[in-house]
Structures are given as structure tokens and as C-alpha cells.
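A protein chain is absent from this complex, but the other protein chains hold their places.
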């Protein structure tokens, strides 16, 4: 090769190197933008999921009697605060500090080393926030089932254990990369969040017993809620929050493929809720000759829970059907629980536990990398753990400090008894 | 040219080619980021527009009597679900499947081919979601006008036709690129969404007739709403949602110019609502010597509708004035409708239909590419189509299954009659 030729070659090589360097430093979306997009997804999603705390609060305040409405509001704002504290103090590291295939994470507060590793692709704080609001959701489920008769402080003690230990340990099994992760799939938490809340609520309902007058002389006495408009508002807020709950669980927004996935998730989430509403509407009309608003609101929630284990893979028509089955489950399970004399004030056990199980088991239909047996393993393992530990904890609370309001307190209402005030001092006819 | 010179030239050309290649693959905002930004705009906007369903629900629940509050809540959550289903099954393709200059799109469910073409610049699901929540908005308008006397199931059947066919066909004329598109401009849907809802509501109100006792012995009897705080909450939620309604209608956030446009739209939207509130506040004070909260809430909505046909071009002071005229229209039109004995329970016809017409006709003031005659054509064509078809549909429903609750049912309230429950069992004095 002549030197001229060599000079030419070197020039071209240099140019190609530049091209190559350019390809490395300027990909389709710069890494830094990916970081911001991912973080933004966590923050925006986290905000609407946080707002679900208000949704649960309104749903529950609307479905209890006026004499217990202030107490349920207090429980809801307090449980969110306790959840925040416990997830910070111990919960987060119990979820994410678990070794690969392990069974329990690390104890200790989050972020003690104050690091914010950029390599993860998102801000550590945004991720923490997104996880924290998920944990609070599970606790919100419990407050609804046990309303109108559980005392404030034992409830909050349970919430501290639930949000600090019970939820984080089982979440670590899957989302933390623990022993269940390889064989079990739960995209946004039908089992990890909703069934967990539901199992804890069921254990509590059994230990606590039904409200006075609910099951008398072999009959079920309906106890209507005090404000169905507030309950409806709550359901709408939950629906809104679920776009963040499921959409944010894509955990990334830094690529076209992520944006498409989040969008599909949002559509499926929306349509599963629509399916749940319409199924509950039609079924209550057929069964009872009346459209039952309370059940229909739970139909929306049941539809949302039903799509939460796998909101990405189903086709839209599948999402509608999955949600519709959720609506049917809710409609049929409410009288079933009554037969068992399990008093679930707001219908949270059907919507969150039963639909959570359904959601988890139907995943293999649309996601062929998941097996029915693996899903069943997860449902049973997490169910046994959460229900078992919750039952022991409720029993321990019952036989130590007591969990149930006195008959007299229940009669006058927890608002007067425990808070010394009334939710609606000028309205209630009592 | 010597070979040395040639080598030099080639090196420079290679370098320039690299520069050029670089300019092509790394524009100001990478194409992939544009895609994510656009999609994010649809998703965030869609979420707050979805929440408008809760806003309409609260507004209407607050403005009906307690005995009909649960029913209106049920109608609102059901209509959103029906809208979701119908837009999926047929509506979306009726809007966007129209040929250029055509009059009707394609029949069939959305996304049957499951494609997500990246070339559009946004995720198909996000776009679908954004369109779907718009359609639901139109249906929400109808529920308010016809509250307290229409039966549940005929209402839902109408909603299915409205959201599946009536809205999509006329929207296809403009947003789908149909015959009206070249001569008519409606940025975010003053005519396509709000007047459409208003025309459908007007047709229904005429066929259905007023509530019992509203117009007796030649006098108008005011029927106060049961909870003005809930109505106010609804108006605030609508105001919030409108930032997404109008801002998201920019349909892009992938360039500085888009970010500036969305911001201008948000400011104008906000200020038009402020103008509507202040105009209605001042005018009711002058006319009635009392500030009328219900009219003022509708003043906000009227202001918002008034800016929706063109939220981008007006200067801020123009936006305030356009919104203020909307507030005046609402204030003056409410008694006008009463004179015509058209019973519009929540005042939706003035706010959405009348202000929608005003909004559309004033566009040429700030957008000089638009003609008054073109705008008038659109208003008349869409008005004739929507009102005409709605009227026929309401009449068909009336003379087949019937649309109106019985006198007795209306007297005891639809909650007891159709749902078998009460919205506020402990409060209402009946």
C-alpha cells in the first residue's frame, strides 16, 4: 500500500470511528433521557396510586353508616402514614434486599447509605415512592372489610406489621427476585398486593366477627352505606389510580416499546373495568331485578383487580372478558360470604382476594411463558403465608389488647366512642 | 488532481458525510423520544379526561335530589363503561376509518389487526384511550340533562348508539378527515364533543318532558340540588380534566413548538374558565341580587366549552373574554330554557350546546385560516345530524320500551324504584 493510500484509509477509518462513537453516545433515546422518562413514569404513576388512598377512603366512608364515617376516614389517612413509615423503616429492604432465590430480605431503613445509583435507569426515590404507595393499597383493603367494629389502635398495629413485614416478605419472593420469582408471574400485583390485602382482611373478619345485627335469627340484614355518591367517587378515583398502578408497573418509559406497552396496559386496564361494570350491572339486574350500585362499584374494582396480574399480554377483547368475569365473581361472592357469616363491610374480599386469585390463574391464557402450576404455587404459597401470619397476628391482638369495640361503642358508633365527634353532626337522623 | 489531493478530499468528504449522517440520526429531539413524549401527552391527558367522568358524576349527583342521587351515579359509571365498549367495538373505526372527504368510516372493532404502527409518532393504544374518554364525555352531558326521570336501561341503550355511532360518524367528518375537515375547524371539540352531547340531551329533554312539578300553573318551580359541595367538587374536577382535554388535543409533545403550544392552551383554558366564573358571578349578582353558585359552576364549564374550539390562537385577554361570554350565555340561557319548558336538570344544554356553538363561531376571530361560513356549516351540519338522529332514536325508544319512569317511581325517586336502595338512607328527610 502506498502512503497516499494509507492516508486515505486512515481518514476513512477515522471517519468510521467517529460514526461509531456517535452511534454509541447518541442512541435513539439518550441514556439520560431514558432515566428521566423512567423516573417520570414512576412519579406520575405513583401520584395517582397515592390518590387511590383517597379513593379507598371515599369508597369506605360512603359504604359505612354515618356513625362510623369519621373513624374510617381517620383509619385511612393514618394507615397510609403508618405504611409510609414502615416501608421506609424496614419494608423496602425486606422486598428488595432479598438474595436471588432467597426467602427474606434485609432489615433496616431504606437508603441508609444515601446512594442514588444511576445505573438502575431511574431515580431511587421515585422507585421507593412507587413501591410505598403499593404497600399502602394493601392496607386500605383491610380497613374496608373490618370497618364499623374494629378499634383504631389494634387496627393500626396490624397495619404496621402488614406494611412493614407481611407484605414486604412475600413481595420479596417475587418482585425482589426471591424463590418464587422464576416460576410465578404477577405483573402489577393481583396476588402480591390485592390478594395479600384480601387475605389479611379475611383473617381479620374471621377473628373479629360480624357487626352486631348483621346476621340474626338465621337471616342476613343488609346494612346500607351512608353516602353512595361518595362511594361512587371512591370507585372512580380507584379506577383513575389503576392506570398508574398497572401502567407504572411496566417500570420503564425510555423506549418506544415501553411507551407502546404502557399504552396497551392502560387500554386493557380501562376495558377490564368496563367489563366488570357491565357484567355486574347485567347480572344484578337479572338476579335481583334491580341494578345494584354497590355491587356495580365493586364490579369495576373486581374488573381492575382481574387484569392486574397481566395487563399487557391480553388482547382488548380478552381484557374485557377477564374483567367481566371479575364482575361476575364479585356479584356472586357477596352473598356467598354472607352465607359463611363473614361480614365484609365494603365487599373488599370478593373484589381483591377472589378476583386477585382469578387474575393470577388466568395469566397463562395470554402469557405463554407462564404456567398454570406456577401461578397456583404462588397463589397458595402467598395465600398460606399472608393468611396464616395475619390470623396469628389478629388472634394475638385479640387476646392481648383486644380488637373489637364494645357493644355499646358499636351501637353509638365509633365516631362518638373513639373520636368523640360525629362525621355529619347536622344530618344523621339518629 | 494529485492522488494526495484526492486522499485529502476523500477524507473531508467522509468527514462531511459523517456530519450529515449525524444530523440525520440525531435531530434536536430523537425520533424515539418524540414518540415517547407524544404518547405520554395522550396518556396523562387521557387520565385527567377520564377523571372528568367522576367530575360529571359529582356535578350531577350534587344537582339532583337525594332520592335520585344513587341512580345518577350508576348511570355515570355505566355510561363510561358502555362508551368504552362501543368505542372499541365500532366507534373508533367509524371515526378514523373514513376516507379522505368521505362521510362514514369502517365498521368493526378497533385493532383487529393488532398492529401498532410506529410511523404515526405515538402508541396506538394511547391514542385510542384519549379518543375513548372524549366520547364518554359527550355521553356524560346527556345524563345530567335527563336526570331524575329517565329510566336506566333506555338511557343506556341511547348511550350505546350515541357513543358507538352518532358521535363517531360526525367526528369522522372532521377529525377522521371526512367531508367537513377542509372547511371546518374544531380544535378540541366544542362542536364535535360538547354540542354533540348537548344536541343529544336537548332531543332527549324534548321527548322525555320535564320533571313532575317543574312547570306548573304557568310557573317555574326551582328544584334545588341535594349537595352543592359535591356539585362544586365536580366542577373543579371538570376544570382539571379540561387541561388534558384541550392540552392533549395538541396531539404532540415532541418538539419545543408543541410544548409551547400545549402550555398556551393550558393557560387559555384556565383563563377562559376564570372569565366564565367571574362573568356568571357578576351577572347573577346584578340580575338576581344574589350570587348563584349553581349558575357560577356552570359558568366555569361554559367558559371551558367556549375556549375548546380554539384554545391555542387567542391571546390571553381574548381567552378571558371568550370564556366570559360563555358565562353570560349560561346565565341567560337557563331561564330561557325554562320559558320553553325544557327541563335541563343540571344546566348542561346552555353550558355544552350553546357555549359550544359560540366557541365554534368565534374561532375566526383569532384563527384567520378559518372562515365564519365554514364554522357555521359545521355547526349546522353536525347539529342537524346529531339532533335529528337523536330525536328519532329517543322517539323510537319512547314508543317501544318506553323511556320515562312512572309517576309513582318519579315521586318516590329512581333510587328506590329502579335500584331498590337509597343514596343517603340516614339523611334525607323525604
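Letters A and B mark the chains as written, and numbering starts fresh at 1 in each.
Following the convention adopted for this analysis, a contact is a pair of C-beta atoms (placed from the backbone, for glycine too) under 8 Å apart; a residue touches a chain by one contact, two chains touch by 3 or more.
These figures come from a predicted structure and were not determined experimentally.
Although one chain is not drawn, the whole complex shows that of B:52, B:141 or B:271 it is B:271 that touches it. Interface note for the absent chain: among A:96, A:110, A:187 or A:358, the touching residue is A:110. Touch with the chain omitted from the figure is made, among B:103, B:240, B:376 or B:396, by B:240. When the omitted chain is restored, the residue from B:292, B:310 or B:415 that touches it is B:292.
When the full complex is taken into account, the listed residue touching the unshown chain is A:124, out of A:104, A:124, A:361 or A:381. For subunit B, the residues touching the chain absent from view are 2, 4-5, 7-8, 11-12, 14-15, 18-19, 22, 26-30, 33, 37, 40, 44, 48, 65-66, 224-229, 232-233, 235-237, 239-240, 243-244, 247, 253-256, 258-260, 262-264, 266-267, 270-271, 273-275, 277-278, 281, 288, 290-294, 296-297, 300, 315-317, 320, 424, 427-430. The omitted chain makes contact with subunit A at the following residues, 3-4, 6-8, 10-11, 14-15, 17-18, 21-22, 25-26, 30-33, 35-36, 39-40, 42-44, 46-47, 50-51, 53-54, 57-58, 61-62, 69-71, 73-74, 76-78, 80-82, 84-85, 88, 109-111, 114, 116, 118, 122-126, 128-129, 132, 152, 227, 230, 233, 418-427.
Criterion: only the chains that are shown with their structure count from here on.
One simple way to say how far apart two chains are is to compare their mean CA positions; for subunit A and subunit B this gives 31 Å.
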